[in-house]
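Coming up: chain A.
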Amino acid sequence: MLELAWLILVFPALGALVNLFVGDRLGERGIHVVASGMVVLSFVVSLGLFFGLAGLDEHHRTATVHLWDWITVGSFHAPAALLIDPLSVTMALVVTGVGALIHIYAGGYMHGEQNFQRFFVYLNFFILAMLVLILSNNFVGMFVGWEGVGLASYLLIGFYFDRHDESYGHYADAGKKAFLVNRIGDFGMLLAVFLIWTSVGSVVFEEVHHGAGALTAGAATAICLLLLLAATGKSAQLPLFVWLPDAMAGPTPVSALIHAATMVTAGIYMVARTHFLWELAPVAGGLAAWVGGLTALMAATIALTQVDLKKILAYSTISQLGYMMLGVGVGAYAFAIFHLVTHAFFKALLFLAAGNVMHGLPGGELDIRKMGNLRAKMPTTFWLFLIGASALAGLPIFSGFFSKDGILLHVANFNIPLYLIGLFTALLTAIYSFRAVFMAFLGEARDQHVHDHAHESPAVMTRPLWVLAFLAVVGGALNLPVLLTMEHYLEAAVGAPAFHPNVTMEFVLLAVSAVVAVAGVGLAYGRYVKGPSTGVGRISGGVARLVSPLELVARNKWYVDEFYAAWIVGPLLGLSVWFNQVVDQGVVDRAVNLVGQVSLSLGGNLRKMHNGLVPTYALSLFCGVVALLLWFVIGG
Partner candidate 1 sequence: MASDYLPLLILILLAAGFGVIAIGLPTLLGPRERNNQKLEPYESGIIPFSDARRRFPVKYYLVAMLFLIFDIEVIFLYPWAAVLRDLRLFALVAMIPFFIVLVVGFLYEWKKGALDWD
Partner candidate 2 sequence: MDTALLFDNAVVLLPELVLAVGVMVLMMVDIGRRGQNGSQLLAGLSVAILLLGIGASVMIWGRAPVEYLDGAISDGFALSVRLVILIAGVLGVLLSRNWFPAIERQGGAFYSLHLLAVIGMMLMGTATNLIVLFIALEIFSLALYILSGFYRENARSIEAAMKYFLLGAFASTFFVYGCALLYGAGGSSKFTQIHETLATGGGNPSLVLPGIALLLVGFGFKVSLVPFHMWTPDVYQGAPTPVTAFMSVGTKAAAFAGFFRLMMTALPSFHDQWAMPLAILAVLTMTVGNLTALRQSSVKRMLAYSGIAHAGNILIALVAGTAAASSAAAFYLFAYAFMNIGAFTVTIALERQYGNENDVEQSRLAGAAERFPVLAAAMAIFMLSLSGIPPLAGFFGKFLVFKAAVEAGWAWLVVIGVLNSAVSAYYYLRIVVAMYFQQPEQAGDEKEQPFVPASRSSVFVVVVSVLAVVVIGLQPGLWADLLRGLGQ
């Protein structure tokens, strides 16, 4: 069974190719069936792999499926091979499973769109790239998937390239932003790969794992810091998270796919995959934990102030990814992956439910200030969204509760301030997720026009969501002690955690988390259902004067975009202009003038200064000659 693992890649590739070349003859329905069918088949293969692995001995649940020798240059060897182990299979199940549901949903959502065919080609390509990323058994293969995901996301986020509006600007720019920010992360990834190769002599995970002992602490730290840069880019962490909220410009199924199943989880997966390096580099791990914790907090505060339903969810994703980063940072790899899985369930659910809201409201309205009492008009969507929000808020019994708590448990052991940040973020999470629920679905309708035209979505758009809702509720059971222990299952791939909490501590922290989550929901209820229904969610009373400046900062996303515009993009463009105008035309031309004046005083027969170009070029060349001669004759 395991030898057939390559099929998992073939299906989406086939789907993309078929739709690309003969899609226009298949019609909408045909395209949809091919695209989703292929991902479902991939999911079936993933299931097969899962059971195949389960049949193996518990400590040797890992297999390499060698496809072909991809690159062999001197001693450098990168095979095209798949690594099948609990970690990659878990990821593959999530990607193909959630991906398949999103594909099915997208058939309804994109119905009647002009570029239906292109959309599904991109979507299948996206799944393919993500699978290459998680299944490759070496860094180079992973990098291929890494870039492929970036490219696919760029194509999909910019899908509505002809649109632009206030909140996203030109939609095509959003895609470009995502791609370019990711390139900065890729830069870290590529350098890390080089460093690994020069210090360990291999890029195959298994061999690097075995050879990692030879790494010095400095080298390991350097590698991990570069990997962290890569992860912050892909997984939208501080300081590179700016692209993710803008990525909402894409069609909603794409947002669901990017946020839930693919793309953003790549960074977390990569860290878990390279856990053996992080164990050698506690400094980098600590930094990752802090980056994660602060990202979680910051994104949660921003989410609290957003009024666009999808943007709330976008910031919540960043915040939840912060949790995962926090988890891998403190060494709780299994829990981070566990949270990744549950998050995939409930975030996909939330996005698709939000998609239903958008779909059912006139003009694709997303402003929660204009909603209210939608429960009456779209009850199914309400329940679905409620389940998702409960899981996100970490209410007991729901899946998010267990996975988030697992991470916090390990964080508490690692660093108390970080734990407090995590806990406070949990409170904020509960508040903002239920703020969205209450403002959108409960209370009274604030915009009668919107309310009147609201309608429930067709079955094709609600049925897949029930599957996700089911998973979002019971997903926590994956890691219930004794029953199904995902934590234990993943140990073969990511190693056993160094820390085993005692039961008392576990229960105390569990109780604290539960209380915090419920308190958050209670606060939101008091504020948004009982309180005045007009506000954006401003905290009133004496506290307001204290927190309002902070809120202003938060509502403006902590001015990160502005910071970039002022300090990074501006100077870079400025530098380019500077090269173009000042260096080429200013400095060089001036130098020509100077030479001319010298020659005036010497020969006295030059009439007037000319800014001809050939002389300029010759002068530039000559300056190079002089510089080189000086270097070699004096410096050498």
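The rule we apply is simple: a residue touches a chain if its C-beta (ideal position, glycine included) is under 8 Å from a C-beta of that chain, and two chains touch if they have at least 3 such contacts; residues count from 1.
The candidates were selected such that all candidates are chains of the complex that A comes from, given by their letters.
Remember, predicted model here, so these are calculated numbers, not experimental data.
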item	value
Given options 1 or 2, the chain of this complex that touches chain A	2
Residue numbers on chain A that touch candidate 2, as the complex places them	69-74, 76, 140, 143-144, 147-148, 151, 158, 161-162, 172, 175-176, 179-180, 183-184, 186-187, 190-191, 194-195, 197-198, 572-573, 575-577, 579-580, 584, 613-614, 616-618, 620-621, 623-625, 627-629, 631-633, 636
